[in-house]
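The complex is shown incomplete by one protein chain, all other protein chains being positioned as in the whole.
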Amino acid sequence: MKDILDFTEMDPKEIIARRVSLEIRPKSLVNLGIGIPTLVSDHLDESMGVFFQSENGVVGLGHRPPEGMTDRHLTDAGGTTVSAVPGASIIDSAFSFGLIRGGHLDLTVLGGLQVDARGHLANWMIPGEFVPGMGGAMDLVTGARKVIVAMMHTAKGRSKIVPACDLPVTSQRRVDLIVTELGVMQPRDDGLHLLETGPGVTVEQVQAATTAELIVTGTVPEMDLSRTI
Amino acid sequence: MKDILDFTEMDPKEIIARRVSLEIRPKSLVNLGIGIPTLVSDHLDESMGVFFQSENGVVGLGHRPPEGMTDRHLTDAGGTTVSAVPGASIIDSAFSFGLIRGGHLDLTVLGGLQVDARGHLANWMIPGEFVPGMGGAMDLVTGARKVIVAMMHTAKGRSKIVPACDLPVTSQRRVDLIVTELGVMQPRDDGLHLLETGPGVTVEQVQAATTAELIVTGTVPEMDLSRTI
Amino acid sequence: MQLAISIEEAVEMIPDGARVMLSGFMGVGTPDTLVRALAASGKKDLTMIVNDAARPHTGVGPLVRARCVRKFIGSHIGLNPDVQDQMREGSLEVELVPQGTFVERVRAAGVGLGGVLTPTGLGTRIAEGKQTVEVEGRTYLLEPPLRADFALIAARTCDYVGNLSYMLSATNFNPIMALAGDVVIAEPEEIVPVGVIPPDAVKTPGIIVDHVIKRAS
Partner (left out) sequence: MQLAISIEEAVEMIPDGARVMLSGFMGVGTPDTLVRALAASGKKDLTMIVNDAARPHTGVGPLVRARCVRKFIGSHIGLNPDVQDQMREGSLEVELVPQGTFVERVRAAGVGLGGVLTPTGLGTRIAEGKQTVEVEGRTYLLEPPLRADFALIAARTCDYVGNLSYMLSATNFNPIMALAGDVVIAEPEEIVPVGVIPPDAVKTPGIIVDHVIKRAS
């Protein structure tokens, strides 16, 4: 775990990763998407006994292997060579998505192109521009017990948290939590609640950067990133 | 392989088993039901490279283990301890029935309570009397590439080959061949053809023992049990 | 709760009337100690989801003999006279499911699928009253997922994080049922340190196993 004193100076992506890491329970099974979500595992202590799963069939992903020890037979879902922790196991792709869709995955953390006030995530295509494909994202959002979207609050100056997605959505399931460098938001029946603000960020600054309407109840605390898990 | 000279003296069950064994192709995957079908493997040479599968997940069943070497972890579908041939593999029950239903099983040989002129097999329950259950039989008859019914021609003096099953059928699929000690029969669109007679048995004797009508075209040969495979 | 629990704790956990999935094929690959302990405890009204009724003293047999079972869901009951007797006298309800359909229904529950579309059983008595679905011109029987409150399974080897491996034909329904119980309890023959079962040899990741029956010390 990293030791940081002034969180307002922290890299925005690290703020997100660190805040997300506080949501992870001991001994749970977690799938981290590529990009910012991958950074989350850096903030966890191995003693927690969390197992990280990747779509390609590893239960128990580890960090990079020692220098000179990488092998192409062992990669994460991004195709990056990784190691495996003691107690890791290998499953085929049908089994891997069986875990995901069958409710065995406690948490998935995914990046997003957009999330809207209803909690719908869009992260698999930009019509007419770029079509990466959904990969495992549709199954992850539909099947995981808890879904957290971890992403930068804006892209090219535009809010990624919108009243209603105009990009094709990934699932009809409402995500559970949205974590950006500006705040922590939760979509509920009555709309999108702002639960925490980012380090040194005001409620007004979050709303100004967000096209979706944020519901604020009482005083909104700042993320407590000094908390250890 | 057993060396027999006078087939009219042969045990009726052995006649059936030996005749069925002539239907088995080299390097095929075969499932043998309990009872008479189990006897079939005695008539095959190991050089044929046939793999016997059992529903409980063995691909490559072998005969009895050497004295004192049986282990309860390795049984056939009847629960009898067996051995495994070199090259055997173990699959779970879902995979095992995947092979059966998915068209990977070249042949199944099953016993029957009744078969009718349409080729429908009944072998899983006698309403009001005894309900053993279908076990894997419904999947085997529905999914195997070829289905042979191997059974005694009569039970308690009554024909088991009937115009239409009055017992609940196992599948709507027409079986491919019926082998009894009295003959070899094949259900076709126009009815049940008698293809061969048992050793020392006349066509008239087969028909007399059969309530279903048998179609006879030309001269019906006797089973050639001296043939080696 | 602890991964390693005693047989008594396991028995305690399972209430009367529970839906219990039990692994094994003719008693091979069945967690026998758990079954005997449950039978001795006098549980009532269990629904047992198990491939076959085995024989009176193997597989689910002891639970049937002790009259713990109200309903049996499986594919074969021909070798257990107790089941035939209790079925005739009306104290045991039996739902017969073709074995391939049985295991796919369990799997569907375990992997989050809505059901099974199978050709098996079409045109037979077991299709009566069931929905059929046409796909690309072919008709299939729709069979619903089969889930349980508890899955009781047997493993050859277990490691300290609950990873399981099985042996030969004692594998059978174990890896599938391990996915389909709300609470999964495994009875291993041996417990070994992490790493003794290599990752490629693990058939059930420990993360989906809730409890393992501990060794007598």
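The chains carry the letters A, B and C, assigned in the order they are written, with residues numbered from 1 in each.
The rule is simple: a contact is a pair of C-beta atoms (placed from the backbone, for glycine too) under 8 Å apart; a residue touches a chain by one contact, two chains touch by 3 or more.
Small disclaimer: the values here were computed from a predicted structure and weren't measured.
Asks: Pick from C:M48, C:L79, C:L168 or C:V183: which residue touches the chain that isn't shown?
Replies: C:L168
Asks: With the full complex in mind, choose from C:G17, C:P144 or C:P193 the residue touching the hidden chain.
Replies: Touches the omitted chain: C:P144.
Asks: With the full complex in mind, choose from C:V11, C:V94 or C:L113 the residue touching the hidden chain.
Replies: C:L113
Asks: So one chain is hidden, and I want to know which residue out of B:P37, B:G143 or B:G198 touches that hidden chain in the complete assembly.
Replies: If we include the chain that is not displayed, B:G143 is the one touching it.
Asks: Which parts of chain A are in contact with the chain that was left out?
Replies: Residues 54-58, 71-79, 84, 90-94, 96-97, 100-101, 130-139, 142-143, 168-172 of chain A touch the chain that is not shown.
Asks: On chain C, what residues meet the omitted chain?
Replies: Residues 104, 108, 112-119, 133, 135-136, 138, 140, 142, 144-145, 165-168, 171, 199-201 of chain C touch the chain that is not shown.
Asks: For chain B, which residues lie in contact with the unshown chain of the complex?
Replies: Looking at chain B, the ones touching the missing chain are residues 27, 29, 49, 51, 59-60, 84, 86-91, 94-95, 97-104, 143.
Following the convention adopted for this analysis, only the chains that are shown with their structure count from here on.
Asks: Work out the mean Cα position per chain and let me know which chain is farthest from chain A.
Replies: Of all chains, B has its centre farthest from that of chain A.
Asks: Averaging over Cα atoms per chain, report the distance between chain A and chain B in Å.
Replies: The computed centroid separation for chain A versus chain B comes out at 57 Å.
Asks: Could you give the separation in Å between the centres of chain A and chain C, each centre being the mean of its C-alpha atoms?
Replies: Here the centre of chain C sits 35 Å away from the centre of chain A.
Asks: So what's the Cα centroid distance for chain B and chain C, whole Å?
Replies: 30
Asks: Which residues does chain C have that touch at least 2 chains other than itself?
Replies: 107
Asks: Note the residues in chain A that touch 2 or more other chains, in rising order.
Replies: Residues of chain A never touch two or more of the other chains.
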